[in-house]
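Only one protein chain is missing; all other protein chains are in place.
Per-chain numbering from 1; labels A, B and C assigned in written order.
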Amino acid sequence: MTTIGTTMQASVLHGVGDVRLEEVALPTVDRDQVLVRVEAVGVCGSDVHYFHEGRIGSFVVERPLVLGHESAGTIVAVGADVDDDRVGQRVSIEPQRACRHCDQCKHGRYNLCTEMEFYATPPIDGAFAEYAAIQADYAHPIPDSMSIEAAALCEPLSVGVWANQKAGTAPGGSVLIAGAGPIGIVATQVARAFGATRVVVSDPVAERREVALRFGATEVVDPMATDIAEAGYEVDAFIDASGAEPAIRAGIHAVAPAGTVVLVGMGADDVRLPVSRIQNRELHVTGVFRYANTWPVAIRLIESGLVDVDALVTGRFGLDQVPDALAAATRPETLKAVVVPTSGTP
Amino acid sequence: MTTIGTTMQASVLHGVGDVRLEEVALPTVDRDQVLVRVEAVGVCGSDVHYFHEGRIGSFVVERPLVLGHESAGTIVAVGADVDDDRVGQRVSIEPQRACRHCDQCKHGRYNLCTEMEFYATPPIDGAFAEYAAIQADYAHPIPDSMSIEAAALCEPLSVGVWANQKAGTAPGGSVLIAGAGPIGIVATQVARAFGATRVVVSDPVAERREVALRFGATEVVDPMATDIAEAGYEVDAFIDASGAEPAIRAGIHAVAPAGTVVLVGMGADDVRLPVSRIQNRELHVTGVFRYANTWPVAIRLIESGLVDVDALVTGRFGLDQVPDALAAATRPETLKAVVVPTSGTP
Amino acid sequence: MTTIGTTMQASVLHGVGDVRLEEVALPTVDRDQVLVRVEAVGVCGSDVHYFHEGRIGSFVVERPLVLGHESAGTIVAVGADVDDDRVGQRVSIEPQRACRHCDQCKHGRYNLCTEMEFYATPPIDGAFAEYAAIQADYAHPIPDSMSIEAAALCEPLSVGVWANQKAGTAPGGSVLIAGAGPIGIVATQVARAFGATRVVVSDPVAERREVALRFGATEVVDPMATDIAEAGYEVDAFIDASGAEPAIRAGIHAVAPAGTVVLVGMGADDVRLPVSRIQNRELHVTGVFRYANTWPVAIRLIESGLVDVDALVTGRFGLDQVPDALAAATRPETLKAVVVPTSGTP
Partner (left out) sequence: MTTIGTTMQASVLHGVGDVRLEEVALPTVDRDQVLVRVEAVGVCGSDVHYFHEGRIGSFVVERPLVLGHESAGTIVAVGADVDDDRVGQRVSIEPQRACRHCDQCKHGRYNLCTEMEFYATPPIDGAFAEYAAIQADYAHPIPDSMSIEAAALCEPLSVGVWANQKAGTAPGGSVLIAGAGPIGIVATQVARAFGATRVVVSDPVAERREVALRFGATEVVDPMATDIAEAGYEVDAFIDASGAEPAIRAGIHAVAPAGTVVLVGMGADDVRLPVSRIQNRELHVTGVFRYANTWPVAIRLIESGLVDVDALVTGRFGLDQVPDALAAATRPETLKAVVVPTSGTP
């Protein structure tokens, strides 16, 4: 193991559109934490949003913030309560820290903990940096066969896993997914891995529909050309990864009686929903807020080949190229831009 | 048993506001049906609605229709496949006839059967009549201790049971119920019977809030005076029995993370819902469409004294007074008007 | 369509070891039934058992009985209530007839109907015959791409589907399956189709373990060489397809806390179970009795290629060779013997 200093390089957001590579203090490592040398970080839409808007809803960037929360790397140090043997272990980071004591945590719904600290969500720093600290049990060991990029992408994959778990996606079942961006694509892959035999993906962009077919959609539909509400789909579940009111409304009409609607995409606070349809068909509508207990599943799905997240990577950037990575993430041909803070060979 | 003729008296809706007492043909009794001499029928808001508007949504009164679907009485004849011993049995009528062959029926969700025939829903006649026919297994025997009016009110009680089952109302749990009309009141009673220790009922009318307290609410709230969305209720479940958009929106904000929202009241087809709240708290939103398999529960709740539906009856009317009964049902002091087609002593 | 006479050829069990090909009356077709020309019937262990023992538990062969319940063919006639268009349709037969009126049926658990009539279970005839009658909704249409043998094997596949549904087999999950006979093999295939990434199959016979690996087991174990109870498997679920007390006991010890045990194999009425283990780990133990609502799933799993039941067929026999088929079914190298009552080309 190399010597670790007291500072590190990090890409810091100082204000709207103002990201700088800087020397900052190494993260503190609490008793129950590990320090991870970060080797891959996926760029998420939320990173782009903070960069351009300085806020997401009630979360406002009020002091310098390190973005990036889809990350993986190698453990280089451990806190007092953690087994030394973990140093050197390659891990995927589940970027959250719940209180473990509240009612939600103790019921196993730690993602709903009201004291949650989440990477790259003000005021908690993320992983566009050489090192990051995380609770030992949220640093999930990965098999040797898994690439470090795939390990980083366990995070968006977890969103797809959680969405499909909430959707009750079942073998032989059918799912409609609105939006073929990165989340729609992982949701599609996971739906197939869960045994769904009909996975319809809707997106108005032809190129994205092509990508959806490549990643497992059994059929695709252009919502500009087909009235999805009237097309008689009668799917078991609808997963919205678009956040768009028309897509949500149409999708709800496509669900069979007693079916499920999972709202993943974020858009307006309020959406006009077809409540009489929800009532007459006794549909179940819910949303997802991050995920809980998904990493073990995500890792096994990748390891077994049931999903392929390596194929999502469309570009790699150094820690000094974070602005370029954020720009790339907004381009339609990008599925997943990855920042590589360290080489992984200290 | 008295001789039954080939005709009977029935109260027939001929058009908006036009109900007439007439001699009509006795209902046909299929092999798997029984004929019930009707002794009590509760008046439902939907009866009033058909009387005044001639339609509910896509259901339009296009030919003469007998209203009334909250009914009970005594079996006077049976079809070929039904045991003769059932003649003389006092029964509560579950007023629906599902196909029993479709996917929904075979999964136990027969209320979602697309071929459902339901009393007093065009073109199916209801029970404001001397006799009504029903499938033998939907004529639920009642104990001697139960009044025939209570038997009729198993129908609205079933709505309350189904709503609370969907809400997951649990012992020690908390429920907010919006609207203290007849459905809100039965939902309140059932919530308490299910062991909920906090049942908050909201209604803008002071008299109705008083009634709610009488029937088991642990607290009441005037939504005109208190901002329910901001009051910090954090209930496990919210049951809307109002159909009003402001009540629905406020109620959703009152639910704790991972809680449930059940939409019972019918109002506009579309309602603007706080979707980001549903997502951030992973709330479960659903609606109810009638009920399935609730009668045995409803009967036992009445029999055991856990709920009191006899106390809901605020007026009784003969078959020739159906217009008066319909009028009474719209008055705020009315909880449940009951039509008494036959005396029950042939 | 060819003319259908009033009689047909059937293979009839007259007593222990006494099966005869005979001319018998064509089955009656009720209003809600269809008549199927039978083109493939798998041989099940229960057929063999009735042939050799004349009974299974309380079901005793007391009059001549047609065996065979894993069947498929083509609809050649329909009852009065069934659409004529179904004539000519290739169907897989779900060989049960529930009452549709009892509490179990109305809750969607029709397999637990106490008035169930099931093919090849005394006194109900099965499908080792040229024709068989079945309720229209239990004659499941199959896609053109599916072989008629695969259609027949939807029946054992359904056992595997139901077992895995009860086991809660989940993507990324782990399952231990005891017994690599036909049911163990379909359970293995289904577990993989459900996304399980670890499927351990135990069987004392090396050849069967080889078969298990061929059909998707990720690992196999010889229970004679490895103490499964002590091997630290900690699987999410254990499916017993052996019926053997030692296998059941060991399997229960292999399940992780809060895991599930599904008993499929039939053996002794009573089995000594490690109850303190079930308590201390809060395991869930259940059994399966046939299946409900599995055919649509089974058909889609075959159609999509997620499971391969054609590969289970190890021998074909004419209707006059039923004794040979029954004999073949007991040989270890046999996975599934299939009887071909008619050629399928009238």
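Quick note on the criterion: contacts are C-beta pairs under 8 Å (C-beta built on N, C-alpha and C of every residue); 3 or more make two chains touch, one makes a residue touch a chain.
All of these numbers come straight from a predicted model, not from anything done at the bench.
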> Which one, C:273, C:311 or C:327, makes contact with the chain that was left out?
Replying inline: C:273
>> For the chain not shown, which residue from B:193, B:241, B:278 or B:292 touches it across the whole complex?
In response: B:193
>> Just to verify: which one of B:6, B:28, B:58 or B:304 makes contact with the chain not shown?
In response: B:304
> In the whole complex, what residues of subunit C lie against the chain that is missing from view?
Replying inline: 57, 104, 107, 109, 111-112, 114, 166, 248, 257-258, 263-264, 266-289
> Which parts of subunit B are in contact with the chain that was left out?
Replying inline: 161, 170-172, 190, 193-195, 197-198, 296-301, 303-304, 306
> In the whole complex, what residues of subunit A lie against the chain that is missing from view?
Replying inline: 32, 100-103, 105-110, 135-137, 292-293, 296
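Assume only the chains that are shown with their structure count from here on.
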> Moving only between chains that touch, what is the shortest number of steps from subunit A to subunit C?
Replying inline: 1
>> I'd like to verify one number: the distance from the centre of subunit A to the centre of subunit C, where each centre is the average of its C-alpha atoms, in whole angstrom.
In response: 41
> Among the residues of subunit B, which are close enough to touch at least two other chains?
Replying inline: 107, 109
